[in-house]
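As you look at this complex, bear in mind that one protein chain is not there, while each of the others sits in place.
Each chain gets a letter, A, B and C, in the order it is written, and its residues are counted from 1.
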Amino acid sequence: MKKQTLANSKPLMGKIIDKQEECDDTYNFLIDLPVKNKTAKPGQFVMLWVPGVDEFPVGVAGYENDVLELGIAKMGPGTTAMLAKNIGDFVGIRGFYGKSFQTPKNINHLLIGGGFGMTPLKFLTKNLIERDDNLSIQIFEGARTKSKLMYLDWLQNLHEKDQIIFNVCTDDGSFGYKGFPTVALEKFLEESETPSVLYVAGPERMMKVIFDIGKKYENVIDMQMSLADRYMRCGFGICSYCAVDPTGWRICVDGPVFNTKQLEQISDFGVYRRLDTGEKQRI
Amino acid sequence: MKKQTLANSKPLMGKIIDKQEECDDTYNFLIDLPVKNKTAKPGQFVMLWVPGVDEFPVGVAGYENDVLELGIAKMGPGTTAMLAKNIGDFVGIRGFYGKSFQTPKNINHLLIGGGFGMTPLKFLTKNLIERDDNLSIQIFEGARTKSKLMYLDWLQNLHEKDQIIFNVCTDDGSFGYKGFPTVALEKFLEESETPSVLYVAGPERMMKVIFDIGKKYENVIDMQMSLADRYMRCGFGICSYCAVDPTGWRICVDGPVFNTKQLEQISDFGVYRRLDTGEKQRI
Amino acid sequence: MSLITKIGSIDIRNPLILASGVMGTSYSTLQRIYNGGVGAVVTKSIGLNSRKGNPNPSVFALNEIRSAINSVGLANPGYQVFREDVEILVKNHVPTIVSIFGENENEFSEILNGLKDFPVLAFELNLSCPNTEKGGIQIGTDSEAVFQIVKRLKSETEVPLWVKLTPNVSDVIEIAEAAVNGGCDALVAINTLKAMVIDIHTKQPILGFKKGGLSGAAIKPIGVRYIYDLYERFEDRIPLIGAGGIMSGEDVIEYLLAGASAVQIGTALGVAYPENMIKFFISKIKKYMRENEFKSISEITGGAH
Partner (left out) sequence: MSLITKIGSIDIRNPLILASGVMGTSYSTLQRIYNGGVGAVVTKSIGLNSRKGNPNPSVFALNEIRSAINSVGLANPGYQVFREDVEILVKNHVPTIVSIFGENENEFSEILNGLKDFPVLAFELNLSCPNTEKGGIQIGTDSEAVFQIVKRLKSETEVPLWVKLTPNVSDVIEIAEAAVNGGCDALVAINTLKAMVIDIHTKQPILGFKKGGLSGAAIKPIGVRYIYDLYERFEDRIPLIGAGGIMSGEDVIEYLLAGASAVQIGTALGVAYPENMIKFFISKIKKYMRENEFKSISEITGGAH
């Protein structure tokens, strides 16, 4: 029992061994961690310390042979400083934190995301295509414009190899169909007679919309959404800045992935979040 | 490497589950320890905390199934308080500390002891009789008078079963031959043509005498002596009150058992020890 | 055998209290931990205005010593906003202690007066946070200031006042005496110890604020010593509430024996399943009481003296 406490440590310094532009203002990093035998699961995240600047949560996009893959999108000072890092630089990693996606067998896996929400979905995709008990794997990605679509080449390639079905759209129609991912999603759900699980990661307002859609379909047996629009300090459940009302669940340990039953109990969902002061802010 | 430091803990509270008078002013205790899988070896000792009174080193007389056997001889306040303890009482144990006897194959094992020095030798005897690669196991025990002989019945019984040869003597002739253990020891060494190792535990002056005798015989291939006439505080090598000159070896971790080669380098041996103040005292 | 715990005029259902700053920023986590089984909860320290606290990293674990370091630094929404959370807690009958901090007597007084209409269990005066540039730390080491603040607040409310002591002082007894003379109803010890961690790869302090406070198992022998020393001085003239590195039911007993009437638990509850941890603590305390034939918590208090 005692060993259960404080399973985590100070930031472990990992060396950046690869950096690639992924899309506009978004880079893919490979970070070599000085650990062995730590496993990550899709949906989990790490706290990324950009030394001297900031520490913030980022989803795990992949993890193999102690090499961590992250996808970072420019937001403010912290992410900008990270994007300025180069191969050979050290950054601090704490984790892996949080609960992962739960993936039943013999269902349609519908992965819906946008922006940096695509990072856990990439990891999830990688894991799912290695299995042979799926009805289908479908990605629904949306962005403002083509240059903002994350993992575009990678997903198109998988689509061509028939490993996934890639539904892609942009607000301006510069790639895929013009409109929101919900269009293709609803179309599929209407036509499908087999059970599906939705895995969603993106802006909370978008997730709320999808949640309301999903509830209308009986063939949606579960929805799992990653609540990433919350301020985090500790990442391991001690500070409570990330908590949701009225359950007191902490996104960092009780989430970030919540299922339908849980999401129904979270009155904040899509409504408000807590700031770094503890004050509430509308989403 | 890190894990190597501070392998020990605060006193573990063990429950006394048996207490037997062993001989005059000397009791045998069985103590149930709240641990699993800690193994003790003959020659090692524990720090025994008699709560509220004192903590002092005592040799391990046996260890099986997490039950520790100790033999305690009355000396001053600490041992007196221990002798007043009864079944059901708790005492604190730290350990197991120190280096054990090293027992080669196909030799005569000559165990020479007196007083509480017999406790590690009992443990050693128990281990040796379970082996089938011994030329002989011989115990040389001496005491002032019969009622001071430790483990008398136990050793006589082993002798009768031919598991050991028990050479016993008293200063007053009340049991065994009259005289010192060295008499029987020298007699054996003179007649024997096979290699022997001496394991000695008792007052340091007696050990020094035996050491000088042993050096005269070529068939004595090693002498291992347990230096128990030293003041100890920590038991794990941090305080240095138990150290010997000029090597700086700490009896508690580098000993208490030293071999011939080591004993030759210890200029204190049989000469002086350090008190609780760090001052030297002639032995 | 009963776990009901008396702290001066207050009764709580068991001696475990959630420490300030741990899962204490919103009503919902406080409610959850209370539902999880503790006797009472202390809120994050609340100040006059909303504060962002210190930049991240501001909390991380040091698992080699089963501890944590933090420089959250009194991030809080300000007492006016926090009234909303207190209101829900009180409505839901959660025994709540509101921790408050201020830069001086007047600030403390304003916050207290802004919250005192709620029937909270007590106010805890945080005189000891080491993570602010000014304020906290100076006050908690100045016995005259402590006396004045406590006396003033005492005259302004009927609600019990607890004073939380810092271990970063030469002579805790002097500060404690000032608090007791000022009229406080219980002493809480200890807060975190001044500490820091430097990363040798990047040659930088890891915490965004550079310096922080150490909590968790590393500080337990220090906290026990504080409670022991305070009990030696005051015996049962003032209830003592022990805190610092309590990671098990056995640790709770150790603090009680040292002289505590109740304990606060922080770092140990920053885990995936705090409810299990609380249950485990309580079952260990009950087992100990059974085996040692204690009928009540207060019989254990001070037993090591």
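Just so we're on the same page, a residue touches a chain if its C-beta (ideal position, glycine included) is under 8 Å from a C-beta of that chain, and two chains touch if they have at least 3 such contacts.
Values in this document were obtained by computation on a predicted structure and should not be read as measured data.
Chemist: Using the touch definition given at the top, which of the shown chains does the missing chain touch?
Modeler: So, taking every chain into account, the missing one touches B, C.
Chemist: Among C:Ala217, C:Ile246, C:Ile265 or C:Ile278, which residue is in contact with the omitted chain in the full complex?
Modeler: With C:Ala217, C:Ile246, C:Ile265 or C:Ile278 as choices, the missing chain is touched by C:Ala217.
Chemist: For the chain not shown, which residue from B:Phe56, B:Phe101 or B:Phe188 touches it across the whole complex?
Modeler: B:Phe56
Chemist: Applying the definition given at the start, please give the residues of chain C touching the unseen chain.
Modeler: 62, 64-67, 69, 141, 168-171, 193-198, 200, 203-205, 210-211, 214, 217-222, 224-225, 228-229, 250, 253-254, 257-258, 288, 303-304
Chemist: Since one chain isn't shown, list which residues of chain B touch it in the complete complex.
Modeler: 1-2, 4-11, 13, 47, 49, 51-52, 54-56, 90, 92, 94, 233-234, 236-241, 243-250, 253-254, 274, 276-279
Everything that follows uses one rule, which is that only the chains that are shown with their structure count from here on.
Chemist: In whole angstrom, what separates the CA-based centres of chain A and chain B?
Modeler: Result: the chain centres lie 64 Å from each other.
Chemist: How many angstrom between the C-alpha centroids of chain C and chain B?
Modeler: Each chain's C-alpha centroid was found; their separation is 50 Å.
Chemist: Hey, how far is the Cα centre of chain A from the one of chain C, in Å?
Modeler: Whole-Å distance between the two chain centres: 36.
Chemist: Multi-chain contacts only, two chains or more: what residues does chain B have there?
Modeler: Residues of chain B touching two or more partner chains: there are none.
Chemist: Counting only residues that touch at least two other chains, what does the list for chain C look like?
Modeler: Correct list: 64.
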